[in-house]
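Below is the structure I would like to discuss, written out as structure tokens.
For this depiction, one protein chain was excluded, whereas all remaining protein chains were kept in their positions.
This part shows chain A:
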């Protein structure tokens, strides 16, 4: 039972961490100072959500019986671990196949339009997810959702306005936004395809109903795309999957190499 809860919390934690990391790559490279700061704030919001979720995941993991612990991660670091796991162990010492984030989160930043498209599809999902999780019978998850929702609402406002601004902007901005949305679209479906953990947690009353989320998500995404004068994307398009099961694109390895280098080279190092 708690194995699925741990997987579920990790899915959301990994999404937040990897999204936050990707967005943080814009720090110092934004097209204008004010938007550079806006994105950096957003990256830190995601990181804060990831921390809350990893702290919970660490407690769940530490509470497992030894036999279940031994089977849970296949990253070698966990085999010889003598001390309880912390949020840092989960972020810095797991290998890629133990990460459960959706493929959308790890996709490269591309240009501004690609970054906006990725955030737009994701932010529309997290607003609905956190809204639903406020009703979770798991109090800790509900509390994290309540706090995160306010941040997600602002992220969604920001990314939606940019989709409209670029889509309904100049000929060039429209073309770039259109291209980015078409390319990112095949990564959007995975958010709504239930993993084993998603299904188990829904049945238990602790998780969100992804089917219900999907129809609300489509409605709102289509509203914004229409206002942005962009084509609606096909609902039945073929979708990329695998992230929730630990099968990632090549991008994740590069992200982890950069993010985890310091802790792996100098274990326990602090600034």
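Quick notes on this one:
The criterion applied here is as follows: a residue touches a chain if its C-beta (ideal position, glycine included) is under 8 Å from a C-beta of that chain, and two chains touch if they have at least 3 such contacts; residues count from 1.
Following the convention adopted for this analysis, contacts and distances are computed from a predicted model.
One chain of this complex is left out of the view, and of "Spore germination protein", "Nitrate ABC transporter permease", "Ring-1,2-phenylacetyl-CoA epoxidase subunit PaaB" or "Molybdopterin synthase sulfur carrier subunit", the protein name its UniProt record gives is "Ring-1,2-phenylacetyl-CoA epoxidase subunit PaaB". Of the candidate positions A:38, A:64 or A:77, contact with the unshown chain belongs to A:38. Only one of A:158, A:185 or A:217 touches the chain withheld from this view, namely A:158. Contact between chain A and the absent chain runs through residues 32-35, 37-38, 41, 157-158, 161, 165.
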